[in-house]
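Missing here is one protein chain; the remaining ones are kept as they sit in the complex.
Chain lettering (A and B) follows the sequence in which the chains are written, and residue indices restart at 1 in each chain.
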Amino acid sequence: MTDMNANDPLLQEVSGPSPRQILFRRVVTHNGLMFGLVVVALLALVAIFAPLLAPHDPYSQNLLMRMKPPVFLGGTWEYPLGTDHLGRDYLSRLIYGARVSLMIGAIAALISGLIGTALGVSAGYFGGRVDAAVTFLINVRLALPVVLVALAVVAVMGGSLEIVIMVLGLLLWDRFAVVMRSSTLQIRRREYVAAAQAIGASTPRVILSEIMPNIVNNLIVVVTLEMAHAILLEAALSFLGVGVQPPTPSWGLMVSEGKKMMLFDAWLVLIPGAVLFVLVLAINLMGDGLRDVTAPENRS
Amino acid sequence: MKGSFLKTTIAATALLAAAGSAWADKANDTLNVAFTKELENVDSYFNSAREGVVLMRAIWDGLIYRDPATNEYKGNLAESWTWIDDTTLEFKLRQGVKFHNGEAFNADDVVYTVNFVAKEENGVKTQRNVNWMKSAEKIDDYTVRIYLKEKFPAAIEYLSGPVAIYPNEYYAEVGPSGMGLKPVGTGPYKVTEVVPGQHFVLERNEDYFDGPKGKPAIGKVDIRTIPDVNTQMAELFSGTLDLIWQVPADLSERLSSMEQFTVANESTMRVGYLAMDAAGRTGADTPFTKLKVRQAVNYAIDRKTLVSALLQGKSQVIWTACFPSQFGCEQDVAHYDYDPEKAKQLLAEAGYPDGFSTEFYVYRDREYGEAIALYLNAVGIKTDFKMLQYSALRELNMKGEVPISFQTWGSYSINDASAMVSQYFKHGSLDDARDDQVLADLNVADSATDPEVRKEHYSKALKRIADEAFWAPMFSYNTNYVFTKEVSYTPTADEVLRFATMTWN
Partner (left out) sequence: MLQFILKRLMLAAIVALTVSFISFSLMFLSGDPAAALAGETASGEDIEAIRTLYGFDRPMLVQYWEWLGSALTGDLGQSYYFKLPVASLIADRLGVTMTLGLCGITFALLTAVPLGVAAAIRPNSFIDRLSLFMSVAGQAMPSFWFGLILIVVFSIKFGMLPPSGASTWKHFIMPTIVLGYYAMPAIMRLTRAGMLDVLSSDYIRTARAKGASEVRVLFKHGLRNAIIPVVSLAAVQMGFMLGGSIVVESIFALHGAGFLAWESIGRNDLPTVQALILVFAMFYIVFTFLADVLNAWLDPRMRSS
């Protein structure tokens, strides 16, 4: 296991490798983190360069070429992963689907991150009534069944990319608030915070320059985990038919469309589901890995 | 390599299960059937689902019966009927018929049922099925008259369809909710168990009268609600289901190559079409108010491929705002064969050389809607795809906020053009064309008693609708029925399962 004292700021000031070097070494020797980083980076590149990588237009249908099998099940290289129920190239739809998943995950995590961090930091910093109010809000949020509420709201408002992102962003801030609150509580009692307050720094200044830099590691960890959470929820909503609307390629939607033929053409369900699994696994491994290397004492 | 491993396994499992299963069905005379939807109420006047119609035909009888093969009207609970005048029908009733609870059938039952359902405040779900009747009157125990509100040539068709006769004493006592939980009728099957949301058990009515529906052969029908088609299939393979219906075309195709199942396909009266806001209800000068844009939409869609590749079976390409077999449904109207180049050219002429964007509404068959949207995208009409519940879309429609939508209409299986074209082109809240000429012709056609006059005016109206491209009619639907080789059944073209005509092989 990694060195338990390495994160202690006092020890790091002693000569030796710089903290940055230590961090780098920890990152590259952490298998899970490396796997996660590589896979996420690859999929992000795929998403960005989708138009260059996709062999076909993901929206172009050919009803005469419906549900052709992938190449490993006797198909042709013209459609390496076969075609879907409207004769569209499955590989191209998967590639464009990466865009949808990553975009929804990233923006939803950003929105919920902003809300949760604002709530959590103010609760931790101000304490007292503010803390009580935020704790109360967290409790209310946790009591609401996420899937059911998201499903109901999206169904009522009509599914679209924007609405799914907004709903997920507004629902998934609880973990940010919880983690940011406890991290801020810990930092707040440190001497340098008291010192900054003593020399008369304004509250926003103290929060931004003394508190935030010290909790940003934890924030990044939660961002990754919630991103994974948002991606899974989007897929579940789309699977149940109330998420992203066709013809937008979403992996959840692809599973749902393939489900009908699941008993005969299982690959229609297996392929998008497997890609979804790998992406979420990679993001989670990345998040866990980041937690390990930035704060090994917190590993639990 | 084509017969995949999984497929072989499925076949093997199915065979094994069918051979060894304890619930095997012919042996204990029980037919296991799946419904996709849960009915809000089994009382046929208080649901509007296809499944409700199926149960209605099994549990109750109407006064008249239409032979689904020949479309000939026969007496059912009535032995004969005559028009006294344009708005009065007189029936001679069948004698010796008993309801499942023992109550004898007579004129009182007809009078009570008709008077109950015709009264709007009793809240029958589909008002148009009953709101043409004013009241009924008993002449003697086995003679009854039904009074119409106004002339209504399709009355006989409706009386052979949705108007089922209920036992007066029982219905008065329990009402629609009691009838839903413990239905009582005269039909070939009686209900012995209702577990809402889970299953219904029907048992053969041993005392069923010798009517046109025929005596039922199968002793017991157990109907379970299983919403997911995969689950239905899995149960079919494992031998716990004997018959499923409304099976998607692709699945039916695969199943038809498996030895232990029979796949039967029949067309239905449901027509799929695009409705466009020609009247400019979403705003003046919007794209669909322009004839050339509506024609472009018509040219943009490859109906033949939609039918052959997606719908398959007995579906047909449709050019009219009605189903071809319906009375008055003129087929000699303008056709718009697939021509995307012409569509682009028409769009350019209409002032949209680069196409335009529109909301595109869909309420069912997401797959078909998506395919149609992609055809529109291909000629430059960009679609913002919106899938809504039927009721939500209808609400938007009534408010005139829908520029273009993929709609379907099943005409309640009524074999008369009035059940479709007159529903949508008579300036009602759902009419997006609002054309006075069409309205005038339909008004004549709907109320005339001379069939030739009716035909002539429906023809005029339908031709104008096609010329003006108010709609883009596309295709008719079909239904697949899949059942084990133990069962013998010939489905009918009206999408109604008739348990009474099923037999064991």
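Definition applied: contacts are C-beta pairs under 8 Å (C-beta built on N, C-alpha and C of every residue); 3 or more make two chains touch, one makes a residue touch a chain.
Because the structure is predicted, anything quoted here is derived from the model rather than measured.
Enquirer: Considering the whole complex, which of A:Ala106, A:Val130 or A:Val149 touches the chain not shown?
Expert: Checking each option in A:Ala106, A:Val130 or A:Val149, the one touching the absent chain turns out to be A:Val149.
Enquirer: Given the contact definition stated above, which residue among B:Lys138, B:Lys151 or B:Arg394 touches the chain not shown here?
Expert: B:Arg394
Enquirer: Touching the missing chain, which residues of chain B?
Expert: Residues 6, 9-10, 13, 16-17, 38, 40-41, 48, 125-128, 177, 196-198, 224-228, 230-231, 234-235, 237-238, 240, 389-392, 394-395 of chain B touch the chain that is not shown.
Enquirer: Tell me which stretches of chain A touch the chain missing from the display.
Expert: Touching the missing chain: residues 1, 32, 136, 139-140, 142-149, 151-153, 155-157, 228, 232, 235-236, 239-240, 242, 252, 255, 259, 262-263, 266, 269-270, 273, 276-278, 280-281, 284-285, 288, 300.
Definition applied: only the chains that are shown with their structure count from here on.
Enquirer: How big is the gap, in whole Å, between where the Cα atoms of chain A centre and where those of chain B centre?
Expert: 46
Enquirer: Flag every residue of chain A that touches chain B in the complex, lowest number first.
Expert: Listed in rising order, the residues of chain A that touch chain B are 59-61, 63-64, 66-67, 73-74, 85-87, 158-160, 241, 245-247, 257, 259-264, 266.
Enquirer: Name, in rising order, each residue of chain B that touches chain A in their complex.
Expert: Per the stated touch rule, the residues are 1-2, 4, 6-7, 10, 229-230, 233-234, 237, 248, 250-251, 254, 302, 305-306, 309-310, 366-367, 369-371, 373-375, 377-378, 384-388.
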